[in-house]
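The complex appears here without one of its protein chains, the remainder shown in place.
Then we have chain A:
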Amino acid sequence: MSGSDATRTSARRRRWWAEVGWKYPLAALVIFYAAFPLAYVLSASLAPSGTLTGSTSLFREISGQNFTALGDTRFWQWAANSMVIGVSVVVGAVLMGAAAAYAFSRFRFTGRRLSLTSLLIVQMFPQMLAFIAIFLLLITLGSVVPALGLNSKIALVCVYLGGALGSNTFLMYGFFNTIPRELDEAAKIDGATHAQTYWTIILRLVTPILAVVALLTFVATFGDFILARVILTSEQNWTLAVGMYAWVSDQLNANWGLFAAGAVIASLPILALFLFLQKYIVGGLTAGSVKG
């Protein structure tokens, strides 16, 4: 009796191993693959030496030296530039994209279909490919208004905003269409103007898509290299992407300790945003891919 019980238990255990159990070691392997470089950069940032040494023991020595050393560099200035540029672009892109999506979703005006189609065509062409024309345009604009020329953060924000309508409107447009029109009509009957309807009713209801667009825009702006590198010429105006590339691009003078500490700090806000907004992102990704 007990013998057959034991065989049944062991058979069940064998089946569990064959169908489910082996996936745990596999998960550990995947996690190691995914997380090893990140654990490594964290360890390197805490190591007192200035190199990414091939030492096999992570976290052997812990020191805040690299983080303090960041204070002697332009790191915090670059971080501030990245934040200012990123937040400005996010605010502008969300406001302008939502406004355009509202117009396309709610108003029936002449040229609506044509505008939507043109927008669709324009957004197929990545803006960064036109970086030479942007560079030349900013030379001209800069001779008129220096604040809109090369080496101006305002100019860079304007350039990023140029791509905002194309990449975000469709994502938002689809979402706006899912908000029942009856809500607008009820508000209109109650005497609300189109602006009141937009600001107080619609925008509240589309918050999830605003969050997704804000996150994706911030990540794209934060990680952009080519436009930032072409436009921001002087070192105090650089963003993190440009500045940290400069730190390690030179093989001989590369300071990996500083880089590791900077990378840990720079990635924290993005990591946090991603992990907190995970469920929104999955929806947003399948609605229209941006990164990847």
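In the analysis below, a residue touches a chain if its C-beta (ideal position, glycine included) is under 8 Å from a C-beta of that chain, and two chains touch if they have at least 3 such contacts; residues count from 1.
What we mean here is this: contacts and distances are computed from a predicted model.
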* **Protein name (UniProt record) of the chain left out of view, among "Aspartyl/glutamyl-tRNA(Asn/Gln) amidotransferase subunit C", "Maltose/maltodextrin transport system permease protein", "Response regulator" or "ABC transporter ATP-binding protein"** => "Maltose/maltodextrin transport system permease protein"
* Of the listed residues A:41, A:90 or A:232, which contacts the missing chain in the full complex? -> A:41
* For chain A, which residues touch the unseen chain? -> 19-20, 23-24, 26-27, 30-31, 33-35, 37-38, 40-41, 51-56, 95-97, 99-100, 102-104, 106-109, 112-113, 115-117, 119-122, 124-137, 140-141, 143-145, 148, 158-159, 161-166, 169-170, 174, 193-196, 198, 219, 222-223, 225-226, 229-230, 241, 244-245, 248-249, 254, 256, 259-260, 263, 266-267, 270-271, 274-275, 278, 281-283, 285-286, 288-289, 291-292
